[in-house]
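Report on one structure; see the data block that follows.
Here the complex is missing a single protein chain, while all its other protein chains stay put.
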Amino acid sequence: MSRVKPKLKVGLIGTGFMGKAHAFGYISAPRVFNLPMDIELHTVADIDELAAYDAARAYGFVRATSDWRDVTDNPEIDIVSITAPNALHKEMSLAAIRAGKHVYCEKPLAPLADDAREMAGAAEDAGTRTQVGFNYLCNPMFALAREMIAAGELGEIRCYRGLHAEDYMADADGPFTFRHDPAGGGALADLGSHALATAEFLLGSITEVMGDCVTVIGERADGKGDRRSVDVDDVGRAFLRFANGASGSIEGNWIATGRKMQHDFDVHGSKGALSFSQERFNELHYYSIEDAHGRHGFRRIEASPAHPPYGLFCVAPGHQIGFNDLKAIEVAGFLAAINGDGPEPFNFRAGLRVQTLVEQIHRSARERCWLSTGG
Amino acid sequence: MSRVKPKLKVGLIGTGFMGKAHAFGYISAPRVFNLPMDIELHTVADIDELAAYDAARAYGFVRATSDWRDVTDNPEIDIVSITAPNALHKEMSLAAIRAGKHVYCEKPLAPLADDAREMAGAAEDAGTRTQVGFNYLCNPMFALAREMIAAGELGEIRCYRGLHAEDYMADADGPFTFRHDPAGGGALADLGSHALATAEFLLGSITEVMGDCVTVIGERADGKGDRRSVDVDDVGRAFLRFANGASGSIEGNWIATGRKMQHDFDVHGSKGALSFSQERFNELHYYSIEDAHGRHGFRRIEASPAHPPYGLFCVAPGHQIGFNDLKAIEVAGFLAAINGDGPEPFNFRAGLRVQTLVEQIHRSARERCWLSTGG
Amino acid sequence: MSRVKPKLKVGLIGTGFMGKAHAFGYISAPRVFNLPMDIELHTVADIDELAAYDAARAYGFVRATSDWRDVTDNPEIDIVSITAPNALHKEMSLAAIRAGKHVYCEKPLAPLADDAREMAGAAEDAGTRTQVGFNYLCNPMFALAREMIAAGELGEIRCYRGLHAEDYMADADGPFTFRHDPAGGGALADLGSHALATAEFLLGSITEVMGDCVTVIGERADGKGDRRSVDVDDVGRAFLRFANGASGSIEGNWIATGRKMQHDFDVHGSKGALSFSQERFNELHYYSIEDAHGRHGFRRIEASPAHPPYGLFCVAPGHQIGFNDLKAIEVAGFLAAINGDGPEPFNFRAGLRVQTLVEQIHRSARERCWLSTGG
Partner (left out) sequence: MSRVKPKLKVGLIGTGFMGKAHAFGYISAPRVFNLPMDIELHTVADIDELAAYDAARAYGFVRATSDWRDVTDNPEIDIVSITAPNALHKEMSLAAIRAGKHVYCEKPLAPLADDAREMAGAAEDAGTRTQVGFNYLCNPMFALAREMIAAGELGEIRCYRGLHAEDYMADADGPFTFRHDPAGGGALADLGSHALATAEFLLGSITEVMGDCVTVIGERADGKGDRRSVDVDDVGRAFLRFANGASGSIEGNWIATGRKMQHDFDVHGSKGALSFSQERFNELHYYSIEDAHGRHGFRRIEASPAHPPYGLFCVAPGHQIGFNDLKAIEVAGFLAAINGDGPEPFNFRAGLRVQTLVEQIHRSARERCWLSTGG
């Protein structure tokens, strides 16, 4: 049988949680979506050579290496996925971009907006496609929510409430990690950034912020058992103003005992409302003032083939997609953009935007005043 | 049969939603609770004389009047309930207090904290008992939540999120009402005040606030059909600091399309968490980190006789109390305090405290800076 | 002020859970509803004289007695409420009916259908009004459900699933009680009867049943500490056929560990569906196939003034009524029927009907075959 599709070769840097998620995405996306290209898993890199080999075997990469430059510098490779620690995102991305590769980098794009800006500019100059991993936005129910808002089904949008709460830092005996790094760490950057991305995805540009960032667990033991002071926020909150006139708030919280994946939003408009929780992310709750008398109520819409691209995963409604499927949708969007079939779903410029919002909220919290975000 | 209980005579001013709720409370409380006194419904007053007569007939008051001074000035009356418009609370309360009566006033105690302070002082000087209607606090599940927090079942308390959202002002075509009065009106005063009262009920004193108050529907038609500018907030938000070291936020929102009674809170501690919604107010959701491996989860505790005073209403668990039962609990607490059986559950001093918080948040929002609350 | 309403005098037999609920109902109903009569709480009877006196004091009855005949035989009394043990319902009811009184008897009307038949006939012969306490039917959301079904909002009704599960008999160490009496006891009679009443309330007559009744805890200790064999069912199930062509099932279960008040139903029609749980009885979930493409879902309708008589309790939606309010609605319906303002909501004939269904299901389970119910 004929095979006329071009083949793109992928290099992956990092083999942890997100490395695995990227690999799954590259494997699934071409099979779920009718993509215009084939994907070859070419090289996987991890500073731990054994981990690289294991990942190569598990996911089907042809080569493994302990040197990430074997990925960024290899002329055979078309796409580079970066899931290494945040502090390395910039150096790796720039190397890959300069080598003419498309780059898919995990969030945060960089610990500092200035670095993110340099990365976005470099990619735009080089003309390569980029992507940052804000995979919650890939949920078909988010597409539905955005479509409903844009179509005016909720009327004029008035208020917004966003939240991303988990509890993986709730244990005060947990160690100091790279996520506690004063340059770029903290709950707002790690989780609040998702809440901010979702807010702008749904309502458009945020113009002003007032931040409130709190460190709750003030020191942690580092790897050597020494106590180390923690300066980053465990809870980051912000009031928001949107360009469309709406106001709102978000919270990022990684000490929310009991919460594992509470990425929630509530939108209230003049004609309706939406309520969503990632804890049950195959559902969107919708209220319409136009329902008949005595028949009003929040409607639990279950994900179905009426909500693309759900139907590419399951032809029957209510069967539900999983977290890794969100990642496959994210990869598919990136690959389509590489092929010129549409805009980049969430490129480095968008990643920079989130980083800018995070930094302005941090600054606002420090200075205890409202700040403009340039949105 | 012998009747040795003293009898207290009640006068009620106002016959609307809250007037009815007070009347129901006085009728139910002595029958549900084994109170040390009998209650006689003596006089009901409403500026609309017919409404007063109807209420007298419906609820069993002996007399009806269109002049509220027939209540405050009648030496036979022991307790005065005030459910008239907010602007009249002060004059009526002071008249009743000066006549030596115990006063149960609907919230807000007064549109301005200075007035509330005068009222609280007058009652303390006169030695009469007072109560402000913050009935959500009377929920047995709130008592449970407070007890769990106080007993350390959640460990150290770290974060709080409170919300009171309804949609009765969501229709931009709705008329200008007394609730839109620039002196004391708005969503923060009307609904956010409940969220603030709950926050202090559970976690103790709030020490600092940063407010964000937004007017969304900028003008409304008054009774004569003229357009009238609205200055009060439709959404009021605040960041909070508590004396116990926790931080948090609240929101009061009366344009939250689709929400009818969303008085919610989330508390996260180092050992557990609580989550509550008034939409299902006979439930409290509790997470404990001490559950067995793989068996963790938010537990839906249903109101039962283990949660006093639920058992006085229903001897079986899960049968559920209603809104009017909350009001009966509130009345019972007030009557017990009158009898000297315990402190006033929520007296004028407490009402003043909430009013002070509201005003500081308003001021903070105007001045765009954090303010101390004297808490 | 004038008082032209007639006054009806009430006698109450029994002061336990249901005695209290009846008393609350008589106290609340005339105040919530604009009833055409006043109610006087005349005499309360309990075999325990002290309990009778306490109840008189608590609820406001004028007299107390240890002899129930002081109620049924007193010519001053108009209405008799019977909340004594089931085995006494017949004798008490017949005495009251023969004395010309209206009778409100707790369920089950009688342990045996033959007795219930005699009671229904006696009341009809005497021309007095009767009522049996199936209070779940008084929920405004049940009225809504029935109205929606009758109006064709669900299209042709096809399937039904009903459940009443609690766990008050789940403890095998719990004592043998009157509810374990072989004549008329068991989970089907106690709880399944509610599920059957609801099924006929919503869908109309049940024509055939196939029962499955299981005793799980085969013996219990009686008051003297002797082991006593239990013959009644702990779980009673039935398949159902309805006169309207639908089929369905119900279950009554009093050993459903963890369930406190799970009176649920699901109705599926050709155009829509309803789903209800008494665990959240101020909500009705409604699905319509006529919602827009991609906007389908079960809609959580919250009880509101659009659902009479909710608005008589609370003028605002979402505030919620409680179990005792259901009892007040029940009493109000009975009093209205006594005044000739409408049919008896659930009279002895209806109570007999439920008892007949229970007995046919018991017989069907014993004989392991389908039986007609005369419906």
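Think of it as A, B and C in the order they're written, each chain with its own count starting at 1.
Throughout what follows, a contact is a pair of C-beta atoms (placed from the backbone, for glycine too) under 8 Å apart; a residue touches a chain by one contact, two chains touch by 3 or more.
As the structure is a prediction and not an experimental result, all values here were calculated from the model.
Per the touch definition above, the residue from A:177, A:205 or A:324 contacting the chain not shown is A:324.
The hidden chain makes contact, of the residues C:87, C:112 or C:216, with C:216.
The missing chain lies against chain C, touching residues 154, 158-159, 161, 167, 170, 172, 210, 212, 214, 216, 234-235, 237, 239, 247, 249, 251, 253, 255-259, 266, 268-273, 275, 287, 289, 296, 298, 368-370.
Chain B meets the missing chain through residues 144, 283, 285-286, 291, 293-302, 304, 306-307. Residues 1, 3, 16-17, 20, 23-24, 27-28, 30-32, 34, 53, 56-60, 63-64, 166, 168, 259-261, 279-281, 302, 304, 313-325 are the ones on chain A that touch the missing chain.
The working rule: only the chains that are shown with their structure count from here on.
As for how the two copies chain B and chain C face one another, over half of their interface residue numbers coincide.
Of all the chains shown, the one with its CA centroid nearest the global CA centroid is B. A straight line joining the Cα centres of chain B and chain C is 34 Å long. Multi-chain contact residues of chain C (touching two or more other chains): 302, 304.
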